[in-house]
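Removed: one protein chain of the complex. Kept in place: all other protein chains.
Labels for the chains are A and B, by order of writing; each one numbers its residues from 1.
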Amino acid sequence: MNYEFPLVFFTALTQAAVGISLVAAWRETRTECIGLFSFRREWLTVFVLASLGLLASLFHLGDPKRAMTALVNLSNSWLSREGLVFGIFAFFALINIFRRSKLFVFAAAVFGIAGIVIQGLTYAPVSMPVISNAVPMCIFALSALCLGTSLTQMAEENGVSKMRTFLLVILVILLAALPFVWKGGDVLSQETAALWLSSVPFWGGIACLVLALVMSLIGRRCIVMGLLVLAGVILCRMTFFADTLHTATRIGMPY
Amino acid sequence: MKKLEPVSSRRGFLKGLLSAGVAGTIGGLPSGLLVPQKAQAGTFDPDAYQIFRNACPRNCYDTCSIKTYVKDGVVQFVEGAPESTFTKGALCVKGYTYPRRLYSPDRVKYPMIQDKRGSGNWRRISWEEAMDIISDKILDIKKRDGSLLGLGLTKYSGNFGITNYGVEGMMSSLGYTTRFVGTPCWPAGIDAQNYDLGDMWCNDPEDMVKAKYIIIWGANPAWCSMHTMKYIYEAKSRGAKVVVIDPILTQTAAKADEYWQIKIGTDGALALGMARHLLDLGLVDNDFVTNHAVGFEEFADYLRENITVEWASEICGIPAENIKALTEEFAKAKPAAVWIGYGMQRHTNGGAMVRAIDAFVAMSGNIGVEGGGARYGHLRTWGFNYHAMIQKQPEGSVGFVGATGPKGEFDFAGESTAAYSDRAYNINKTAQEILDSKDPELKMLWISCKNPFAQDFDRNKLEKAFDKLEFVVSVEQFFTETVRHSDIVLPVTTLFEEWTVNASYWHYWLSLNEQAVKPMHEAKCNIEIAALLSKAMNAKEPGSCTFPQEIDAKEWMIKEFNQGIYDLFGINSWEDLRNGPRKAKLPSSASWNTREFMTPSKKYEFKSELCEQNGFNALPKYVEVRKPDAPFKLLTPHVQFALHSQFVNIDWMENFYPEPFVYIHPEAAKEKGIKDLDTVRVFNKIGEVVVRAKLTDNVLKDCAVMYEAWFRKLTFNVQNVVDDCAADMGAMKTGAPGVALHDQFVDIVRV
Partner (left out) sequence: MSKRYAFLVDMDRCIGCRGCAMACKNFNQLAPDMVWRQVYPLDEAIYPHRERAFLSLACNHCDRPACLEACPTASYEKREDGIVVHHQETCIGCTNCIRSCPYGAPRFNSQEKHAEKCSMCYERIDAGLLPACVQACPTQALTLVDLNEIDESKYEQYPAGYPAMKRLNPSTRFILPKKPRIVRG
């Protein structure tokens, strides 16, 4: 089974980084919070997660030494754009560690959002009809927000906590509903549904997310919950990459 | 067409982007890193290669003419010779693997000795050491027995290049030896056609385009003679009807207008039923049966008294109305052809079935007709000198005192008047012959152009037989199961590394096989090996081997040509073949076009006294097939990826044919509780095969099909469950009867 771990970690970690940066940007709009938190540590987390994600992506390449040439095809390739945008995102995160300013914080957030959108387009190939749509973008955006709201120091803050609970509910429903929706589709969709439903990482991931949701509801300490969300996202992402059927696997057979 | 933005402008965009410094995180890197190099698309230049002529030497109808492209002393790729209208620029899936065979890491690279047979403890030795050991053994046998009959040769169709008959020559040059003779392939049909027509001689397959009706009976050209398919398609497009009669819904059947799934071994009954209907309708070609044939009235009486269409239908499983309709269509379409496949005669009644079909075609007036014919095969283009084969025994050699020496369908040496002869053993009973061998016992076996452990019948018995042998030498390219059962293996050249010449038993083209590259590793061709052995023998005992000790393989190839060959192919010298293969100049594309037959009566013999003398019916009467002793009838025919045991071991082929299967009917499988792709045990009283099953109604309910092949990584071997039961005919022309390898029975259980 090829779980595409470089892509799993690349997407999950960059999404965590974007999520945290969005919460941080939201906080910038609320002056009462200033001074309560260690912004430097938070932006350091964002930078480290984004960098680890980008590093992980290198393991996906046959020739990582020439990784920079992946930025060549900006005019055609969402993958090129994805690399560039996350590079810029990481760059602003780095600046925010040392010289945080509203401009740089919002710049990071904007590139982060762009990154998620582009990622949603990159991993929605025409060859995988069940996810050749807005599904990846929705999963990625929800994952980013769930990760962001559960991994920040502000996770215990009331507004964030409510938001997180709500987002987790949506993410779990979306992920769990997908295979059941596909069951009503064509052969390729049905077979993908069967693969997802029989995938151990998938159900493991859902379990992690549900557990995190329960903790969020009863207001438990956040670090375990944050890690649970991360684990849930990573496990479900493994299924996303490994068990979503490609049209080429059924050539000669009915679709 | 919607034009896409050219690549260069996209690159321009990126360069601009970079120079503007927008790409923040990647700033500071040399921009050259980011710009892909323009791929220089070189145009293919055929003139940049040295071209060599090769020929596929396998046991195949198509015997392709190959054009080999060499650069820097390395074979770069091969293609079909465009000069041959038969090969027409295309090889087959097997032929295209040849460059990989040449450069395969799996090849036997140098002579090796195995410390104990089957142990796998191979040690590299020099050619001199190998020949020293072998010659010692041969001299030892001669000393012990007073003759060399304890030395045996088994060789068949692994390489049909004419100079490879030098292996037989090598044996003769040592003295009188034991030879495994006959052929597992096609002997019953050969004898059948000899009884009927006086020879096996088919029309030019390229004239099939003229046929208005084609019955492909027990042949599967889509897999076994792909190049003939284009003529069948052309005939179809000109309005011919194509009918396939076969127990398996083959690939050829899928391309026919009509497919008849006949019960196994009942083709003779069907042919006789058709003959009877022809008679009833008065559609017999009276000119042919009265002026060009003998015994027709007696045959007609036999038909009237013993055969009805309904009876035939009962036996073969084809509805009577279909039999009648086809007979009428066939008789009214002129010319109409029947292609008699080799599979159909691999039965205990195989020869009788071929004779019945011949008779039907003859009655319909399609013998000696362009676009017609009862097509089986021919050897009309094989009139070489057999210089390598014909070697004299050493002075004073003692041999087998018997009526006749060994024969083979490719044995063109003619009759010998010597006092002694070689001892002939039946190639189709290799195991039994070795076990029964005495006075003197067979002690040493030389194996070349053959893989007995993949191809000889009753594999388990063969294991026992080989245990009895003192010494086994294999001449091979790969570490086959036979090599595993050998003491010494000698590396032999591939087609690219040797000189020879090849003809086909189906089409009428002649191909040169040039040495395109120097032999890899320490490989040598068969006649060079013979010369080396001769050197070792004569050094120890001068005069003990008459084979020349120094040979030039190219010169020996030239020595195979004669004026007859030059005249037949309209060439002045063998060198003309360097410009491409040549086709025989035929007065007519039809065999027997003069209707002068080669039978004793010089006519077509519906009634053959010769046949009767040899212990069979004079008339092509119905003969029942072997009775089953297990629930499934087993067929083990060819697959397109293999030629017998060759090709499937090549890693390139594993891309397309990684695993064998047993094919069984869904209903039979259901009764046995077998689901698709389940692993099953196919077994009978002599052995078993464990393999995955595929369910398909391409096969009959009482039939199981496994395609023969040798996989380098699997133990799969159909010969585990194929016994050595003889076919009816074959002994007359090939020295031994054929083998009923399609009259086999197995049971199947889920593992």
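For this structure, a couple of remarks:
To be clear about the criterion, a residue touches a chain if its C-beta (ideal position, glycine included) is under 8 Å from a C-beta of that chain, and two chains touch if they have at least 3 such contacts.
As the structure is a computational prediction, the values presented were derived from the model and not from experiment.
In the complete complex, the hidden chain is touched by one of B:Ile51, B:Val70, B:Ala90 or B:Ala630, namely B:Ala90.
Only one residue in the set B:Glu79, B:Asp267, B:Asp458 or B:Glu560 touches the chain that does not appear here, and it is B:Glu79.
Checked against the hidden chain, the listed residues B:Cys185, B:Met226, B:Val492 or B:Leu577 yield one contact partner: B:Met226.
In the complete assembly, the contact with the undisplayed chain comes from A:Pro125, out of A:Pro125, A:Gly185 or A:Gly204. Take subunit B: the residues that touch the chain left off the picture are 1-2, 4, 7, 10-11, 36-37, 39, 41-46, 76-80, 88-94, 96-100, 222-223, 226-227, 229-230, 233, 244, 249, 251-263, 316-319, 322, 640-641, 651-653, 655-656, 694, 696-698.
Even with one chain removed from view, subunit A keeps its contact list with that chain: residues 60-64, 66-67, 69-73, 76-80, 83, 122, 125-128, 246-255.
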